[in-house]
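Just one protein chain is left out here, and the rest sit where they should.
All chains are identified by letter, namely A, B and C, in their written order; residue positions are counted from 1 within each chain.
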Amino acid sequence: MGKPKILDLILRNLLSKPSTIEYPKKETVIEPDARGRHYADLNKCIGCSLCSIECPADAIKMTPIPPEYEAPKRNPRKLYPVINYLRCIYCYRCIAVCPTNAYVSTNEYRLATTETIYSDMLSLSTLPKKTG
Amino acid sequence: MSYKDVLNKLVGEGLLTPSGEVKPHRLIYVFESGKIRELFTKLIDLAGVEGFYVSTIVGTDLMKDGKIRLDYYVVFLPQEETIVFRTFLPRENPEIDSLLDIIPGVLSGECETYDLLGVVFKGNPALKRGFFVPKDVYEKGIYPLRKDAKV
Amino acid sequence: MAITKIIEIPYSLEIPVGPQHPALHEPLLLKVYADGEEVVKVEVYTGYNHRGIEKLAERNSFYRDIFIVGRVCGICNTVHANCYVRALEQILGIEPNNRAKYLRVLAMELERIHSHMLINAVMAEIIGFESLFMNIMLDRERIMKAKEILTGNRVLADYMMVGGVRRDINDEKKNKLLKLLNKTEERVKYYKQVFMEDDTILKRLVDVGIITKTDVLKYSLIGPPARASGVKIDARASDKYDAYDEVPFNVVVKKEGDSWARMILRWDEALESINMCKYILENLPSDGNPVPDEKRLPRRFPPGEAFTRVEAPRGELTYYVMSDGKPMPYRVKIRTPSFNNIINTANVYLGHSIADVPVILVSWDPCISCMERITVLDLTTGERKRMHLKELARGGRKWVSPRYSI
Partner (left out) sequence: MEKQEQVEKNRKVVEKNRDYRIIRYTPWLVHFNTGACNGCDIEVLAALTPLYDPERFGVKLAPSIRHGDILVVTGAVTKKAAERLKILYEQMPEPKFVIAVGACACSGGVFHKSYSVLAGADKVVPVDIYIPGCPPRPEAILDGIVKLLKKLEEE
């Protein structure tokens, strides 16, 4: 490379903006269909436990719906899937095999925690609470 | 000499017996485990050192038959045709001659097969337990890939 | 220098070798015995990364294994999954449609580009050319973005499924990918020029770690190290799996056989892969939906065995899958390229200086992504020193030579 080329390079580098993204002040652009946190919508779930069988990491556990929530009629066994987000590998196999497409997927990735986190509160928030 | 002629010649000499194929279209030839060194020496003579390489050694524990199956996957150049050389060993004390001095490339495969399946390659000085397997497993004398291994 | 007595200095490098072969052995231990500066003996120790994947695969169902084998190696996960999925397809007798085949090739080639860029960046870092490392890593982010657009995740794609792929692309995504690829092509050409012309790189890489054609075949070496020594082995060209029979590409072969040839060959292959990706995006067939309905895939596998080969970024990767009619595979055997390339090449280091050891090791592409640490043990004083692999390449010479160059 000759010298004029270097001068050109220096000028270009002086004028260009730094390439660093100012995370976390500025958000990075994430694809809307990137695989992030997902949870079950209990209005659609029928408690068939297929996702729990197919999960490669055994991260999904079928749990009884707590009595203070109204279990939908289509869920006769009153079970719902709870995902252990620490073990989950975000492969979305559960979403693909779900017979009722009950899973809600998001591109949320900021999951750093100090203790184990589960999907139970997110899932239960889709159900109405029993009154009285 | 193309790989087909080489294989036909070896079949003619009685070293190999053709028996079916592994999908997709990989021909299987069965040989006697005692004649492995004779087979591969002849193979080098016929095909040349630059005519093939040993891709993989696959050991499988066939517990029902009381046998261990050993497959040598050999790739012939320049067509890159994969041929399977298959042999059967008894499940108790499986032993076979090592190929390390004539084909150094089998080192990794032999070490792995010994450590995980317990096939002894006679004449390979590098064999040792603990190549891959953790200490608490190999101290009990367990070979993890045997079907009756409880680990 | 006149040697009156031979002093053995065991240098042990602990290196997480080969994402390529993480299945069985990754952080790897190389014990290097040196006489002064000259390497006289190398031993390989393994087992730090043995996760028992082959046994694990026998205990899980066929479909769960698709995701487990993807985690053998983070950098080559789509080729691992592709190889395993194609073995299952052979057993089942299913053939995916053309669009799915093209998309599979696209995902695998994107992976090859980012893997080759990564190892060239690591090589730049090892020889102390830090700004080049940073620049290559910056441009590699574009390919990671492309992978995210295509598969939904940056690294572990989980893109392959029996009978097709798990995501389709539309025109908007296609344009985005083309834009990213065009920008990357420009930069890759520039980096190739840097590797061809820069004095630092030429002085450290040329004529280091030469391996001849005969040795390549004797030691079962595969992938870029074999092709850089003039052996034309490429599973893409010979097995013609997926869409490789329709997508045009050249197999790059070099004759020199040294570390420099291996690195340049990787840049050439990356350029070749970019052209393939562009061809695929422009000529994507539309013969039906490439995404199979995972609920309707066959649950029962007939007895049978299949052996598939695939050209991973680091060489030929093979899978052997045997089914005995039960819901779980009877035997899964994985042979990854680094398994051959690392363990069988202990003799190449002999005769080179200690500072060349990391250079040769990296030129096999063992994917040294993280911790590289070396214990230098001086037997005469019993003194122990731990140093970074990079330090050894640069400053290790300083630490060793004063004592022995008298």
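Following the convention adopted for this analysis, contacts are C-beta pairs under 8 Å (C-beta built on N, C-alpha and C of every residue); 3 or more make two chains touch, one makes a residue touch a chain.
Because the structure is a prediction, the values reported are computed rather than measured.
Though it is not drawn, the left-out chain touches A, B, C in the full complex. Within the set C:I94, C:M137 or C:V251, the residue that contacts the chain not displayed is C:M137. Across the entire complex, the residue among C:L156, C:V208 or C:A355 in touch with the chain not shown is C:L156.
Set against the missing chain, the residues C:F67, C:Y219 or C:W267 yield one that touches it, C:F67.
Within subunit C, the residues in touch with the undisplayed chain are 16, 19, 22, 26-27, 47-53, 55-56, 59, 67-68, 71-75, 77, 118, 134, 137-138, 140-141, 144, 154-156, 367, 369-371, 373, 386-388, 390-391.
Counting over the whole complex, subunit B has residues 132-137, 144, 151 touching the chain that is not drawn.
With the whole complex as reference, residues 18-24, 28, 30, 56-58, 84-91, 109-117 of subunit A touch the missing chain.
We adopt the following convention: only the chains that are shown with their structure count from here on.
With chains as nodes and touching pairs as edges, the resulting graph is an open line. Of all chains displayed, C has the C-alpha centre closest to the centre of the whole protein C-alpha set. Ranked by how far their CA centres sit from the centre of subunit B, the chains are topped by A. Between the CA-based centres of subunit B and subunit C the separation comes to 25 Å, rounded to the whole angstrom. Chain centres here are Cα averages; for subunit A and subunit C they lie 30 Å apart. Counting only residues that touch two or more partner chains, subunit B has none. If you check the complex, the residues on subunit A that touch subunit C are 1, 19, 30-31, 33-35, 54-57, 89-93, 96-97, 99. The residues of subunit B lying in touch with subunit C in their complex are 22-24, 26, 49-56, 58, 60-61, 71, 73, 75, 77-82, 84, 103-109, 111-112, 116, 130-134, 144-145, 149, 151. Of all residues in subunit C, only 60-61, 63-68, 71, 138, 148-149, 152-153, 156, 158, 166-167, 197, 294-295 touch subunit A in the complex they form.
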